[in-house]
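Notes follow once the structure below has been shown.
Note that one protein chain is taken out, while the other chains of the complex remain in position.
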Amino acid sequence: MKGARRTKNIILGIIGILIAAYVLFPFYLVVMNSFKAQTSIVESPVSLAGASVAQLWENLTKVASNSNFNFWYAFGTSALITVISLVLLAVFGGMAAWVISRNNKKKWATAIYMVFIASMIIPFQVVMLPLISTFRDVGKFVGISMLQSIPGIVFAYCGFGGAMTVFILTGFIKGIPYELEEAASIDGCSPEGTFFRIIFPLLKPVITTVTILNGMWIWNDYLLPSLMLGQNGKVKTLPVAVQAFVGSYVKQWDLILTAALLAILPMIIIFMFAQKQIMSGMVEGAVK
Amino acid sequence: MNKKVITLVLAGAMAAGLSTTAMADLRLVNGKIEVDAALKSLAAAYEEETGVHVEIESMGGGINIQDTLKGYYQADNMPDIFVNGGDADFANWEGLLADMSGEAWVQDTAAAYVDANGAVIGFPYTTEAIGLAYNADILEKAGIDPAELTGPEALKAAFETLDAQKEELGLTAVIGYCAEATNLYWSTGAHLFGAYLDSGLDRDDTTYSDLLADGGQIDVDRFTHYAEMVDLFNQYSDPALLVSGTYDQQVLGFAGGKYAFVTQGSWIGATMTSDDADAYAEAGNFTVGMAPYAFEDGIDTILTNSPSWWSVFQNDNTEEALAFLQWCAEDGGQKFLVEDAGFISPFASCAYVANDPFAQTISDYTAAGKTSSWHWLLNKSGLDQNVLGSIYNAFAQGAMDVQGFVDTVQQSLAQYYAE
Partner (left out) sequence: MKSVAQGNKPLSIILFLGGIALIVAALVLDCMGSSYEYRGAMLVCGIIGFFLGLYLIPTKKHHRKIVYFIFLFPLLFTFLVTVIFPLVLGIGYSFTDWTGIKFSKFVGFENYISMFKDPAFIWSVLLTFIFVVLNMILVNLIAFLLALLCTSTVRGIGFFRTAYFLPNLIGGIVLGYIWQFVFSNVLISITKTSWLSQTNMALFAIVIVYIWQYAGYIMLIYITGLTQIPGDVLEASSIDGANAIQTLFRIKLPMIASTITICTFLTLTSAFKQFDVNMALTGGTGFVQNFMGSIVTTGTQMLALNIYNTAIRQNNYALGQAKAVLFFIILACVSLIQVRVSNKKEVEM
C-alpha cells in the first residue's frame, strides 16, 4: 500500500515537473536570449550558444538608449500611473465604500451601490470610443489636457477601477462593528477623523487585495493607454511602448526579448516578495 | 484630513502643470524608421544653424501611421510635419494642411504632391523604385543577361537556369519572396499588387487603377499572367521564408547573396549598407539592379515615385515648419537626405549622389524613360492589410492554383469595394 502510494507520488511529481517545464519554457527563452546577440538568437533560439553577460549588458544599453523605444521613460510613466492610480483608488475607494456601508439602509446609498455593481459587467469596448471623444471635448473645453496626459489616464483608471474597489471594500467594512465608530464619536471624534484614524487602518488586508487586483490590471493594460495616449505618443506606458517598438517591421529580437525581460521583471520581483498575498488576493477577488 | 488635502493639491498641481506645456519646437513624424538616425543628424544640423529644435518621431511599417496620426489629432497632439502616403492619406487631412505653392523648392521638382485645387500639400523627399531587384554578380556568373528579362519566358528560363546551379552559386533559393500576412502584408498586398496595376504603363496611365476603383474589378487576362509570375515566385522562393518569414530575414538573405532576386523595392539598399553591411561585404558588395516585373511580353518599365510626402499641419508653427522644409530642399539639407539617409533626390538642383546600391539602376531607367508611376496608393484603405495579404499568403501555402488565385482575388476585391 505504501509502495503504491510512493509510485503514485513519483509519477505525479514527474508529470508536475514536465508541466512546469512547459509553462516556464517561454520564460527560459526570454531570459536566456537576453544574453545573446541578434544573430545567435535567430540561428539557435533554444541553445545557450553565444550567451554572455557582456552581451546582456550590451542589449540592456541598446534598449535603454534606443530613442524610438525610450524604455526607462516608458517604465517610469507606467510606474507613476500605476502607483498614483492605486493610491487614489485605495483612498477614494475606502472613503466611498465607508459612506455607502454606513448608509446602507438609505435608498440613495443602495442605489449608488447597485449602479457600481451593475457596471462591472460593462466591457471596455462599449465605452472606449465615446470615452476618448468625451475626454477630448472636455479637455479642450476646460483647458486641461485629458488625453495624452498622466492625470487624464489616472482619472480614467479611478473611474474604471472604482466599481470593483468599492464592491470589495464595502463588503469588508460592513463586517466592522459599528460600535467602534460610536465609541469614537462619543469621545468627540469627527466622522472624517473616525474614518481615517479608526476604519482606514483596519482596511489594510482588504486594501492589499484591491491593490493587487488593480495593480496587475493597470500595469499590464494596453488598450486604454493606447487609445488615450496614442499608439506612439509622447507619453507611453510600457505595454504601449513595447507594441510600438515591436510592431514595427524591424524585428530586433535581441532588443525585444531584453525589453520583454525588463517589462516582466518588476512583476516577478513583487511576486516573489508578496506571493501569498497576490495568490490569495487574486482568488478572493474572483470569488467575490 | 491632511492626506486628503495633499492629494487634492497634488492633483491640482498635476493638472495645472499639464496645461502649460511649451510648444516652441517642431515635431516631424517620419514614416521610414530605417532613416531615423540620419534624420536626427539632419535635425541636429538644422538646430545648430537656426536654433530651432526639430524632434524626429519615427514609426515603423507595422504601425498604421495614419491611424496613429488620427489618434494624435483626436488627442490634440498633432506633429507640425508628418508623412502622407497618397490620396487617401491626404484626404484625411482636408483643410488642415498648409499650402506650400509659394515655396521656392516647388520650382525645383516635379514630384510635389498637388491636390485637386492646385495647392501643393506634399513635400517630396525621396525617389523610390519597385521592380524585381537582382544580384548582378550572380546573374553574370550564371550567364544571364538582365537586360533580356523582359517577358515571362525569359524570366522563367532565368529562374530555371539559376535553380540548376544553386549550389555552385551559393544560393539558398532563386528568389527571396515572402508572403507572410501579419507583418508583411504591405509587401505583397500593396507593392507586388502594384506591379499588376502599373507595370509597363506610361506614367500618367491609370487604366487598371481606375478599373479597380470601379467596384474592385480586375483585368482577368492581365491578372492571370501576373498570377503566373507570382506562382513562379512561389515555386522558386525559399520555403523557410515564403509563408512565415520576416522582412529582416528576406533582406539579409539577399544582402548575403543567398537569393539572386528579391521582391522588395529600392529601399532595401539602405538596410543592405547599414544593418546588413557585414553580410553584404561578405557576399562581395555585389552590384544590384532591377528588372521589370515582366509578367507579359513587352513590359520593360520599373515603378518609380516619391513614396510619400511630408505635409505641414496648419498651426502656430507653420512658418517655422515651412522654413525647415525649404532648408531641407537646399544644399544643407540635401546633403543629409541624400548622403546619410540614402534618399534619391527628387530635386533637380541637388548635387549629391546617393551612396545607395540602387541609385544607378534608378537613374538608368529614368534616363531611358522606362519608368511607370505607381498608383497603389489609390487603393481602398486597408486593402493590403485586410484583404490581399491573407490571399497571397494562402496562395503561397498552396491553398489554390493560379486560376483559384485569380478567382479569389477577383471575388474578394469586388466584396471589399462593395462594402
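A and B label the chains in the order they appear, each numbered from 1.
The rule is simple: contacts are C-beta pairs under 8 Å (C-beta built on N, C-alpha and C of every residue); 3 or more make two chains touch, one makes a residue touch a chain.
All values derive from a computational prediction rather than experimental measurement.
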Answer for the absent chain's shown contacts is A, B
The listed residue (B:A147, B:A368 or B:A399) that touches the chain absent from the view is B:A399
Considering the complete complex, of A:S119, A:T208 or A:Q277, the missing chain is touched by A:S119
Against the hidden chain, chain B presents residues 1, 5, 8-9, 11-12, 15-16, 18-20, 64, 67, 70-71, 74, 180-183, 185, 239-240, 243-244, 246, 381-382, 385-391, 393-394, 397, 399-400, 408, 411-412, 415, 419
It is residues of chain A that touch the chain not shown, namely 5, 9, 12-13, 15-16, 19-20, 23-27, 29-30, 33, 41-42, 45-46, 88, 92-93, 95-96, 98-100, 103, 112, 115-116, 119, 121-134, 138, 141-145, 155-156, 158-160, 162-163, 165-166, 188-193, 195, 216, 219-223, 227, 239, 242-243, 246, 253, 256-257, 260, 263-264, 267-268, 271, 275, 279, 282-283, 286-287
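By definition in this document, only the chains that are shown with their structure count from here on.
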The distance between the C-alpha centres of chain A and chain B, rounded to whole Å, is 39
The residues of chain B that touch chain A in their complex are 1, 3-4, 7, 11, 14-15, 18-19, 21, 33-34, 36, 40, 57-63, 67-68, 71-72, 74-77, 183-184, 246-249
Listed in rising order, chain A residues that touch chain B in their complex are 42, 67-68, 87-88, 91, 132-133, 136, 139-140, 143-145, 147-151, 192-193, 196, 227-234, 244, 247-251
